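These notes concern the structure reproduced below.
Every protein chain of the complex appears in place save one, which is left out.
Letters A, B and C name the chains as they come in the text, with residue numbers starting at 1 for each one.
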Amino acid sequence: MDPVIRLSVSIDLFTYPDGTRAMSDIGLSVHNGEFVGILGSNGSGKTTLLRLMDGLLKDFSGSILLDGRDVRRLSAREIYSKVGLVFQSPDDQLFAPTVFEDVAFGPLNMGFQESEVRERVFAALRDVDMKGYENKAIHNLSYGQKKRICIAGLLAMGHEILLLDEPTAGLDPMGEYRMMSLLTSLSKDKGVTIVMATHSVDLVPLFLDRLYILSKGSIVRGGTPEEVFNTPDDMTQVKLRLPHIAEMIYRLKHDDHLPFSKVPLTVGEARREIINLFNRTDA
Amino acid sequence: MDPVIRLSVSIDLFTYPDGTRAMSDIGLSVHNGEFVGILGSNGSGKTTLLRLMDGLLKDFSGSILLDGRDVRRLSAREIYSKVGLVFQSPDDQLFAPTVFEDVAFGPLNMGFQESEVRERVFAALRDVDMKGYENKAIHNLSYGQKKRICIAGLLAMGHEILLLDEPTAGLDPMGEYRMMSLLTSLSKDKGVTIVMATHSVDLVPLFLDRLYILSKGSIVRGGTPEEVFNTPDDMTQVKLRLPHIAEMIYRLKHDDHLPFSKVPLTVGEARREIINLFNRTDA
Amino acid sequence: MKVLHSKSAVQGLYLLVVTTSCIVLTVCEAHAMHISEGILPLNWAALWFVVAAPFVAAGLQRLKKLSAIDLSFKPLVGLMAAVVFIISCMPIPVPSAGTCSHPCGTGMSGILLGPTISVLIAAVALLIQALFLAHGGLSTMGADIVSMGVMGSFAGYLTFKALRFMKVNLSIAGFMAGLLADWATYITTSAELASGIRGDSAFVPLFWKILIAFIPTQLPLGILEGAMTAGMVVLLYKKRPDLLVKMRVLKPEEIAI
Partner (left out) sequence: MEIFTEQIRKEHFLSRTDARVKIISSLMILVMVLSYRGIFFPFFVFVSGMGLCYKMKIPLKRFLLRFSEPLFIVSVVLILKLFFSGKETLFSFAWFGITVIGHSDGLMEGIRIACRIMGAVSIVAVLGFSTPFNEIMAGLSWMRVPRSFVEISMFAYRYIFLLFEDGMVIYNAQKNRLGYTKIRRGLNSFGVLAGSLTLKAFDNSHNTTVAMVQRGYDGTMPLLKQKPFRLAEVSLSVLVIAVMGIIWTR
């Protein structure tokens, strides 16, 4: 793990103006180049946490440090040249009339030449599988297509830190998988730091380095996927579940007493475990 | 299967005003009390199909029959007292300032007494796990919470036919599971006919009676989950995948040549298969 | 639950009014409260541009100042311009003049964003209408800015401020502001029109003729516009007072309760 800490969050309390206590006793940190997940039930505070990290909500007690400096003290320009946030609902994020104009907005503001802007836009659209939609009106896109454009809009800017609020919700299974691979390669190859809120439990162990579990505005657990995905009951308590594969092997191991040595989280690992088991008993 | 056909769709062509050919050669029918799924990649036309069935898009060639009558000929009252559609994006559906007002909108329009309206609203909110949020302002809800309110708004009206556009997208895993159970019980116990667009491949085999796969605006396959979820390659072709469990067993069977007799789709079935296999080799 | 019943009279009226106007919208197409392209000869057209210019300049100045503090101010002004655009596209038939008239919406924008910004808003709405709808015109934009933008905004704003200063309640102040903004606009338009097309005939009788021709609709239209303005202000006050504070219509302490 890169020892440099990019984001360090410690929040005592955050309350929305209408009185909702949305966040309390949060402490977490994100290292450079890490791919960190935030899981939690609906209303547990994932979006709130990301918005806090992005400097959009300022009325909290505690501190949020971006590269060691308090986000509340930083100017918009200082924050947003480093950090990009993809909102949960695409309608909150897209504002230009056409796909091209929306994705080009960021690069244009960064002052690139027209040719560079076009290049970035097309590369970003390719990355999210939306090539050929440049001139389509945004409001005529399907939901999943809008979602992809949101992400493209940020990718085109090449931030060092990406905050993603359920980027794969509403994407088709293949799109989901590709998006996660893309993000992983950004993080592994280009050193982009990524924090992502998600409900896609099954994909987490395949891609994420580390994850935190939120419940009712507090962090109840954190660690690598192996450390966190423990027993099904722990997960149901916070309205989550194990990945389906883990669930199955867990049941086989504990209820059906098959002698699995560990509970794997992914299809690949599970295959290996089952084959091992099979060979062992076979022999 | 109840022999009565509630919805019968046959569309030759539907083109959006901007020239997008969104739907062609569609033929499907939904029986009374069935729980039917529509799967397909982003932009394959799921939302379009549901909007067509709901009578919101009329400019197509072909016919859509609701209880044997052309939806284009029916009045709003005739359609919407039978059919309810939950939109994909909660922001498209919610319009009242508070949760209570939004959920009460339908029942009020149906002419119920105030006490009845309140009862229905509270029952619906209980069903979607949102009791206690009656007076919260809609725009202050989290995404998943909004999604739940959308569904509550329709549940409170007690339609005979429900069209749901990705009702579980954005819900936490437990919410997703509960929602699907709720819908199944509506369909099995109360005879409600349900058509649902979804990306949640893993939940499909647990709950749905039948499903159709859309690709590029046409139906490429239809049948029970067992019939449709065939080989991983067929699924990747339409940008979907098998349920994780099926994927794993498929790999074990075909790549690792373990002698599974069939490819199960759910955790429960898979457990049984693996135990069987294990016992067989054990013996 | 009391939400089932409580709905203030003003808000109800606002809703009703918007309803009826939208029904009318579908019925009637020609509209004539803006001065149409080409009616004014060059000298008159130019004169009105000269009159409008300082107000527009003041608006730009203020926009610059406010948007430097708050980045979301320009989009907000754009939104108000869109609202004014739509409101002033809403034709209401004038049986006596055989034409249609419409509310102008600048009273509302004057109250919400201040009179000089509201002049800008009117200019934007007029520009888009002139270019794409042949509603008003490029050459007559100066005249239309003066009547709808300057007169409408200032009449609305001053009325509202004066009444609020006298502790009149929000809905009545809003109503009067909308009403007077509408009438001020229409009187100015009549004067501009009369001076523009009179040729060799006398100004005053023609002015009266035009004024009188519009009275049967402009009286009720003013009331409609008043109700709409009041409805908007009350709606915002009830549901989103934070927005009114942001737009400096209310002071933070006024919504504390």
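Simple rule for what comes next: a residue touches a chain if its C-beta (ideal position, glycine included) is under 8 Å from a C-beta of that chain, and two chains touch if they have at least 3 such contacts.
Please read all numbers here as calculations on a predicted model, not as lab measurements.
Participant: Given the contact rule set out at the top, which of the displayed chains would the hidden chain touch in the full complex?
Facilitator: Taking every chain of the complex into account, the missing one touches A, B, C.
Participant: Among C:83, C:168, C:219 or C:245, which one is in touch with the chain left out?
Facilitator: C:83
Participant: For the full complex, which residue in A:84, A:144 or A:205 touches the chain that was left out?
Facilitator: A:84
Participant: Looking at the full complex, which residue from C:52, C:111, C:124 or C:173 touches the chain that isn't shown here?
Facilitator: Final answer for the missing-chain contact: C:124.
Participant: Which residue from C:111, C:151 or C:232 sits in contact with the chain not drawn here?
Facilitator: Touches the omitted chain: C:232.
Participant: Just name the one of A:21, A:72 or A:139 that touches the chain not displayed here.
Facilitator: From the options A:21, A:72 or A:139, the contact with the absent chain belongs to A:139.
Participant: List every residue of chain B that touches the chain not included in the displayed model.
Facilitator: 54, 56, 75-77, 80-81, 84-85, 87, 92-97, 105-106, 108-111, 139, 153-154, 157
Participant: Using the document's contact rule, name the residues of chain A that touch the chain not shown here.
Facilitator: Residues 54, 56, 76-77, 80-81, 84-85, 87, 91-97, 104-106, 108-110, 114, 139, 153-154, 157 of chain A touch the chain absent from view.
Participant: Against the chain that's been left off, what residues of chain C make contact? List them.
Facilitator: 11-12, 14-16, 18-19, 22, 29-32, 36-42, 45, 56, 60, 63-64, 67-68, 71-72, 74-79, 81-83, 85-86, 97-99, 120-121, 123-125, 127-128, 130-135, 137-139, 197-201, 206, 209, 232, 235-236, 239-240, 243
Everything that follows uses one rule, which is that only the chains that are shown with their structure count from here on.
Participant: Which interface, named by its two chains, has the most contact pairs?
Facilitator: Per chain pair, the contact count peaks at A-B.
Participant: Which chain has its C-alpha centroid farthest away from the centroid of chain A?
Facilitator: Looking at centroid distances, C is the chain farthest away.
Participant: Quick one: report the Å distance separating chain A from chain B, using the average Cα coordinate of each chain.
Facilitator: The answer is 26 Å.
Participant: Hey, how far is the Cα centre of chain A from the one of chain C, in Å?
Facilitator: 47
Participant: Show me the residue ranges of chain A that touch chain B in the complex, using the header's touch definition.
Facilitator: Checking each residue of chain A against chain B gives 16, 18, 20, 40-44, 47, 88-91, 136-137, 140-145, 147-148, 166, 169-177, 199, 201-202, 236, 239-241, 243-245, 247-248, 251-252, 256, 258, 267, 270-271, 274-275, 277-278, 281-282.
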